[in-house]
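Heads up, one of the protein chains got dropped from this complex, but the rest are sitting where they should.
The first chain written gets the first letter, and so on, giving A and B; residue counts start at 1 in each chain.
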Amino acid sequence: MDMKHFKYVLKENPVTGFAFVLFGLFVLLAIFGPLIAPFDPLDSNAGEPLTPPSAQNWFGTDSFGRDIFSRVIIATRLDFGIALSAVLISFIIGSSIGCAAGFWGGWLDRVSSRVADTIMAFPLFVLAMGIVAALGNTVGNVIYATAIINLPFYMRVARAEANVRRNAGFIEAARLAGNHDVRILAVHIFPNILPPMMVQVSLNMGWAILNAAGLSFIGLGVRPPEAEWGIMVAEGATYIISGEWWVALFPGAVLMLAVFCFNLMGDGLRDLIDPRRRT
Amino acid sequence: MNAPERNIPLLRVQRLQKHFKVGRNAMLHAVDDISFDIAPGESVGLVGESGCGKSTLSRVIARLADPTSGALQFEDVDLAVHPAAKFARDSRRGVIQMVFQDANDSLNPRYTAFDTIAESLRLLVGMKDAAQIKARVEELATWVGLPVDLLSRYPHQLSGGQKARVGIARALAPSPRLLILDEPTAALDVSVQATVLQLLAELRDKLGVAYLFVSHDLNVVRLLCDRVVVMYLGKVVEEGPAEAVFTTPRHPYTQALVAAIPDPDARGRKTVRAEGEPRSPINPDPRACRFHGRCPKGEPKCELTMLDLKEVAPAHRVACHFA
Partner (left out) sequence: MSPETIVHADPRAAANVPPPLLAVDGLSLEFRTRSGVVRALEDVSLSLQKGELLGVVGESGSGKSVFAYAMLGISDAAAKITRGTAVFDGMDLLGATERELREIRGREVSMIFQSPRTSLNPIRKVGHQIEDVLRRHAAVRGQDLRERAIDCLKRVRIPDPARRYEAYPFELSGGMCQRILIALALACQPSLLIADEPTTGLDVTTQAAIMDLIVELAHERQMATLLITHDLAMAAQYCDRIAVMHAGHVVEVGPAQVVLHQPQHPYTARLIASTPHTADSIAAMQPIPGSLPDLRAAKLPPCRYSARCEYRTERCDTEALPVVPIDATHSVRCWRAAA
């Protein structure tokens, strides 16, 4: 992927550029968060409890007097970490199974499609709740639960994309060139279904973040006093009625921004990765 | 079976059948009891309209699909006994190669021209040394008239003619003895078509590779091929030297086919056309001639007995009561 193409895609679509910048910003926060944050996220002496946004506490403070701005920054690493791990797991497992099912068909296709249907038959968030409740209330289990509920999406996209390509001329040609089936899948089909998969990955990242935050919001997964956007919104929710709007608004807004950023990035990623869109 | 004039055929297709199950008790007879030979270095044209089974036949011969029954005697071995799924790793995979019709669809969009050509060198020829592979790919590119500096390009950066050349170079890479060409010029413009045809003729003379040229463009077949096999609904209806088949076609279907070639000098002349729709290839009546119903000469006896190919002139065989 050369720079020229990268620049071209960004020039064609400034919204994608904006999404990439935003993403870069989040990544920086995730890596250098502790260095950037003005206060310790657990320090309850950052200011008076429930102070509105001020020069000292940009996003105000919560009921324990912790600095919301610092907590929002620190939480980035955890939220991105959960979402990224979950998406990676479901991408790797889901696309391998889907690819194989779409290429070979037969029993593998029937079994995997039914499994995907079964997962999809549940309200996904409730399913995730159930999984975490059953496996135990840990961050690791939030990751697994998020990965499982995202699996069907990858399986379906990969299956459909592999299926339309299995009779393509270049696959027949690959057989003539001495490729066996597994190699055809890995070398000829998989790289060609990456572009549509990337869109799915990006959309899913946003969704996974929401899911992780949602689980924390209802008290599963990450537990207080850990800084996490979902918990912070949950904690702030009680103060909205009494007029302390900043406690829930800022983590909520950042969460929204992160989801928004991933949704915008999807199409841009596909353009970057697809050689046919290079000029 | 008549004694071939040529010594040992390169490929002997014997009573080949390929049936597809299309429903309960419904069999589509795509290839029905076909036999013919291809001599070393010979060019055989396979013509017929879409749906006549010529593509299925070429895929079976290329060992991309398994025949329902019959033999594919390649020199001294029967290739039909090796299942297509395992044939990719067979030591004989390289001897039969194929050039596809649609160069867009048959090139991996994420492979450069170099990768496409080099793949079978690595997998089939077993070349390991990068310099050796590079030298061979460049040699192949030169053979097919593809500028070496285009080798780093992706398919979408190449023109239609250049893509066709990449497809030909890829097929030639493992030094095949038989090259199946599936309408290699159908998607090309006239001006490009001429160069590609000349290239194919030149490569055949230079490399001594045999061609099975599948096409519906009879003019092209006439120019490029020594012999022609005419298929109609899964059956061979006529087979013979290209010149003889085109100048004196004996089967009514071949006659209609030849009459349908656009001819600027035939302006206003009324020619014989095959009227009506073809019979269904699903569970065909084994006794009836497949062309019966569209045939201008058809008689009741055509419904009752279908003739096998019989020799009407040296090496010219026709399956028709009236030939």
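Operating definition for what follows: a residue touches a chain if its C-beta (ideal position, glycine included) is under 8 Å from a C-beta of that chain, and two chains touch if they have at least 3 such contacts.
Note that the structure is a prediction, hence the values are computed from the model and not measured.
When the full complex is examined, the chain removed from view is found to touch B.
Although one chain is not drawn, the whole complex shows that of B:Gly23, B:Gly126, B:Pro264 or B:Pro314 it is B:Pro264 that touches it. Note that of B:Leu46, B:Leu218 or B:Ala323, the residue touching the chain absent from this view is B:Leu218.
In the complete complex, the residue from B:Ser69, B:Thr142 or B:Gln198 that touches the missing chain is B:Gln198.
By the touch criterion stated above, the residues of chain B touching the omitted chain are 49-50, 159, 189-195, 197-198, 201, 216-220, 222-224, 256-257, 259-267, 271, 273-278.
Everything below uses one rule, namely that only the chains that are shown with their structure count from here on.
Separation between the centroids of chain A and chain B, computed from CA atoms only, is 51 Å.
Chain A meets chain B in the complex at residues 168-170, 172-181, 188, 191-192, 275-276, 278. Against chain A, in their complex, chain B makes its touches with residues 59, 62, 64, 85, 88-89, 93-94, 97-98, 100-102, 105-111, 119-120, 123-124, 154, 156, 167, 170-171, 173-174.
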